[in-house]
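All protein chains but one are shown in place.
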Amino acid sequence: MWKYILRRTLYMFFTVWVITLISFAIIQLPPGDYVTNLMNQMTRVSGVTLTPEYEAQLREQYGLNEPIYVQYFKWMSNIILKGKFGDSFVYRPPRDAVELIAERLPVTFTLSFFSLLLIWVIALPIGIYSAVRQYSVGDYIATFLGFIGLAVPNFLLALICMFITYKYFGQAMIGLFSADIVDAPWSWEKFVDLLQHLWIPVVVIGLGGTAGLIRTMRANLLDELKKPYVETARAKGLSELKLLFKYPVRHAMNPFVSTIGWILPGLVAGEVVVAIVLNLPTSGPVLYDALRNQDQFVAAGFILVLSVLTVIGTFLSDILLAVLDPRIRLE
Amino acid sequence: MDKIVPFSEAGSVKPEQAIGNITTDSHELEVASQWKLIWWKFRRHKVAMAGGLVVLAYYIVALFANFFAPVHFETYQETYVYAPPQQLHFFRDGQFFPHVLGYSFERDPESFKKTWTINEEVVIPVSFFYHGEPYMLWGLIPSDLHLIGTANPEAPFFLLGADKSGRDLFSRIIFSSQISLTVGLVGVTLSLLLGIIIGGISGLIGGPLDNGIQRLIEILISIPTLPLWLALAAIVPLDWTPLQVYLMITVILSLIGWTGLARVVRSKFLSLREEDFILAARLDGVPQGRMIFNHMIPSFLSHIIATVTLAIPGMILGETALSFLGLGLRPPVVSWGVMLQETQKVVVLATYPWLLYPAVAIIVVVLALNFLGDGLRDAADPY
Amino acid sequence: MNKFVRQLMFVIVLLSVVISACAPATPTVPPVEEEPTVAPPPDVTDTPAAPPSEFSESPMLAEKVAAGDLPPVAERLPENPKVVKSLSGEQGVYGGELRTGFTGNSPDWGVFTFLNTFEGLVLWSTDFQTVEFNLAESVDVSPDAKEYTFHLRKGLKWSDGQPYTADDIMFYIEDVLYNKELNPTPGADWLPAEQRDGFKAEKIDETTVKFVFPNAYGTFLYNLTAFNGRYFAMYPKHYLMQYHKTYNDKIDDLVKEDGDVPDWMALFHKKGPDNWANPLRTMDNPETPVMYAWKVTQPLGSGTTIRFERNPYYWKVDEQGNQLPYIDTLVGTNYQDNESRTLAMLNGDLDYITNPPPGDRTLFYDAVAEGKSIMIKNPKSDGANTASLHFNQTFGDPVKAEVFSNLDFRIGMSYAIDREEIIEVVFAGQGTPAQIAPLEDSPLYIEGMDTQYTEYDVAKANEHLDKVLPEKDANGMRLGPDGKPFQIIFTVQNDLGFGTYYVQLVELLIGYWKAVGVDVVLSSQPGPQHDENKRKNLLEAEIFTGEGGAGITGILDPRYYAPFAGAGIWNQGWSVWRTPDPTGASVSVEPPQWAKDAYAKYDAVTKEPTLEGQIEKMKIVLQEAKERLYVIGISRPGDLYAVFHSRLGGIPETWYDGWLEGPTKIIRPEQWFLKE
Partner (left out) sequence: MSEKLIEIKDLKIHFFTDEGVVRAVDGLDLTIEKGKTLCLVGESGCGKSVACRALLQIVRSPGKIVSGEILYNHRLGNGTEEIVDIAKLAPTGRQVRSIRGKEISMIFQEPMTSLSPMYTVGNQIIENIQLHNKMPDKAARELAISLLGQVGIPKPDRLVDEYPFRLSGGMRQRAMIAMALSCNPTLLIADEPTTALDVTTQANILDLMKNLQAKYDMSLLFITHDLGVVAEIADDVAVMYLGKIVEKSDVNTIFNAPKHPYTQALLNSIPKITMKREELDPIKGMVPNPYRRPGGCPFHPRCPKAMPECQTVEPAVTKLGENHFVQCLLYENLPGKPALVAENRELSGVVND
């Protein structure tokens, strides 16, 4: 077991290193840089253009005039030595990329948590039901409902929800907080307010996720249901429900455990679109803006953090799986 | 965004769904061909059957878009900008006479808002299988036959309304299916091949190579796709058409999208490796490559099909999501994603709700594909 | 109000300006407040503003004064405060918070640049007809238009109570603009390249500065009226000198203290405004004193809101002597996406948003009809046209460059366009077919320039195109002079805040041009990609804005009237040739002689000391522009719409809206107020 963990850890570091290379490369791919964008932004709103001198000057100021490998080296050494991921160009006063990301994470986590909750609450029962009652009308109806969420493009769903709240409840549900409370420090009221606004994004993101889970659960369970040990248990005289949950469901859960690790990064990436439409102060849009503005340290830092989260997540869920499944633990 | 990566759900594809235990007791069935069994099993999933038919219908429409669409997707009538859908009437004073009624608008001088009034007098006959706008089917066969429409090109015929340039939404939805239903397939196929080959090698040879491949997969799955899209979208040559650009990106993405399937294939191979017939083949000295394709692939071809079926809806939705972010296809290409881009505005929901029809088209086909995929996967391993 | 009346007014206004401008000796642009030589537009109160004698202030400040935290209002105001008339004829009331929204994390370009910045020495009068004094109370201009002497209002104060004097202006010019470390090449948008060397500024006394230009610079004042004039009240010397090497020899300690910045320049930029790219650093650093009506109290940072509070030392009053602004605080909310901002506005969560998308027009009018608390006004665009179609005459491929440079080609392409149809489809029937030319009511108006080649005439189109591209292939598509298929890649930026209709428009154009055998394909790109291709001179053709319509904007922004005036790609390589890119990233193309001459003609305009002379000279430039048809236009802009919360007061019925005026600024946000 410990040997296993050690090996995995080593791999992990290697992976992360490669990812730093990749994420930095990705940022450098597009033509132009932050300064080009800045000017473009001005042109877009105003039609005013910058004189070349100022660009040159800006590039110098942001260190964009150096060759890429130098930039990468500086970036890395800052991360390793100073723990600094580099300041954002866009946000002012300049903030360290990771601070920015970290700032948005609590909300992101809350959102992800509730979405996840919704997903599981909807998907697992449906999945189990439609496996146990395979090909029954119930099966069809349940899965149909489960898939609807997947089939509707989520940005549309979000926009429609928002419009409905405006049209029929008089108040469009925008963002995650009411205007008056948004700047207040965290308090019980703020939390309640959050919950009131949370439902649209949770529903939108959640419904999108259910289908996959239903499918997995259904398939895994169908798989387990005809394993001999089920028959053994039945021959013992166990009640069907007890039997179902103690044996096949328990087994069918394992594949989920192995994916838990990716859920957060997945949601962060997946939530971007919804967050943009619903104007949520989550980390997704920060990433998106950073990429659009070529705010390279934030973008690179973000990709790095996301990837590392994934890697660690995978690692953890492998361990968790090992803990849960004796076969892995003991062999 | 994950939706874009083909096989992102491959992890959920599960083998071994026996066909009720009678088969286990019967010799005859072992003789029956695997495909026959899959078909038998598949038939039991009624909704999947329905889904299959719907999907079939979609692809047929896409194939003969010019025929099914009343007009070409670029044809516009400047006086019918944002014209609402017309109701198709089948009878007039008793006898069968399919027609729509003409209408005209008043524009509010201040808000520029159009208010449309139907003119009962202007009766526009609607004909089926009529000769209208000429076109080249598949760029080869000249024809002018259309399923439904009005012979008079001047007269308005907007079953699903008109868009911001006075183009027929119905026709555009039909033409869009050509792109939306196919553009992702390239990527899907590519990652399919990669997944099988790499996964197969990894599972067959094992050892350090396998280990290396596992690391590679680990790295690839930890890279978020959104940044990749943004980066790639920005670096394509200027003279590429939006279609080429999109195709290129999907292909590149498929280069990292194969991981899901590879994992499945690998584990599958690991288990297969132990099985007798493979061992036998080994002992007979069958070369690796041939072994993979002649012996192993067939043994789980069925899930691969299921996986692909489930990857397609992902790709369709991915296309819309990317269009939303302005990274996907762009006009003048017409696809469902491009059409939905128009609808991402409150003003559309409020004033031109019929622009949402493309979404309906998407929802239906995505549902159909999902059920089809489920059915296929259920049927995948009858043994 | 009646259009004719407005035009009449304009003529009167214009005459008066001209007369005053050509008065002999040292002509001074008349100090508008004292005796307005300008007949005020009918929708503005007619009473000339006699400088009020006693002053009152916002209750919010009155408390502080009572508490002794703040000197009385009379001491805070200058001797001769700038009087701002109510633009709606209503009497403003104090108090309240103005809520506004912006998209992206860009509060400055999103809204506040327009709402709360660039207090210049002078600014446009609210009718956009003449120059009004602002920080300066008068200016003397030498006959040769090389010397400008500004007399500042006495007793102006920064938001921290420190005096604003000539020193602050000198600090900007000597220690910022001409500081080699901060500005390797001294450049500012009010200081053209050819004026840089030899420009001098000199402090006469505490409230008087004199600018001396090497060459005549007749349009200088107009350049200062809007955004370009912002610098002179942006650098509070008393605060910034501590971060300036020249004044603080211990600067390096501060740099170390800060930790984040590599050198003192970076520190200076961090504390004060740094340069063009983000001039509004004063929105990020609450410490920095400002001359604006409101002062930031909570920067946006990485949050979602930014907050401002009234500047207790703001130096403007209304006609009753009430210190402005009326509104106590501003709050701006960051929206990820335009739609949520729109909804918020409809909700009544916001009081004001800039550039509502044209498409949302019906949405807001419907909201008004439904009795939502929305107020809609209709400003006039100062633009000459809804769009400009560029064919890059400096393009790398000689074959294409040759074709694009051919007048007949452009004329043919113009005839091929069914403008009436475009107007119906794209612009909801608003506007009339037109080329890019000064508006009928502009002093620069040239007979026929706006209407030439605008009728839809396929025959004429072919006739002209046949002179350039006679050969055709089997499908009737034209071949290039080299006999190869001739295809034009037409670029559209798909993420522009304004040109949301460009793609749709070009889709139509492609159809028209196909009809005359010209093969054009659409390439829609996001801004950054477009800009990169532009500097590399890889763009063949594109669509962009149509500036240069109202008043004398043609002179101030001649981008479509004179070669190499930047912006737009029809003369891309030439512009770079004129103002080279030190990074070398941009491709430069040597212009032909005629282009150089043409630009010289424009230079002559700016050298003219008098408006009359400028107009006269500019007409020569425009005449040539008319003959050469540099870019193709589509139609005159229809009237715009602007949305406000109905509780907002002080908003005029109409105004000229455009970049040059300083959008929003021209309707004087400081005199907006919230009705009870």
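Read from first to last, the chains carry the letters A, B and C; within each, the first residue is number 1.
One rule holds for everything that comes next: contacts are C-beta pairs under 8 Å (C-beta built on N, C-alpha and C of every residue); 3 or more make two chains touch, one makes a residue touch a chain.
Being a predicted model, the structure only gives us computed values, none of them experimental.
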{"item": "Option touching the unshown chain, where A:Glu66, A:Glu189 or A:Glu240 are the choices", "value": "A:Glu240"}
{"item": "Subunit A residues touching the omitted chain (full complex)", "value": "226-229, 231-240, 246-247, 250-251, 325-327, 330"}
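Convention: only the chains that are shown with their structure count from here on.
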{"item": "Graph class of chain-chain contacts, one of line, ring, star, complete, other", "value": "complete"}
{"item": "Approximate Å spacing (C-alpha centroids) for the pair subunit B, subunit C", "value": "47"}
{"item": "Length of the line joining the C-alpha centres of subunit A and subunit C, rounded to whole Å", "value": "41"}
{"item": "Length of the line joining the C-alpha centres of subunit A and subunit B, rounded to whole Å", "value": "25"}
{"item": "Multi-chain contact sites of subunit A, meaning residues that touch two or more partners", "value": "30-31, 159, 162-163, 166, 276-277"}
{"item": "Where subunit C touches two or more other chains at once, by residue number", "value": "339, 343, 346, 495, 528-529, 533"}
{"item": "Of subunit A, residues touching subunit C in the complex", "value": "30-32, 35-59, 61, 87-88, 90-95, 99-100, 103-104, 159, 162-163, 166, 171-172, 174-175, 179, 182-183, 275-281, 285-286, 289, 294"}
{"item": "Touching residues on subunit B, where the partner in the complex is subunit A", "value": "1-3, 9, 11-18, 21, 44-47, 215, 218-219, 221-228, 230-232, 234-235, 310, 313, 317, 320-321, 324-325, 340, 343-344, 346, 349-350, 356, 359, 362-364, 366-367, 370-371, 374, 377-378"}
{"item": "Residues of subunit B touching subunit C in the complex", "value": "74, 76, 78-79, 81, 107-108, 110-113, 164-166, 233-234, 238-239, 241-242, 326, 330-332, 344-347, 350-351"}
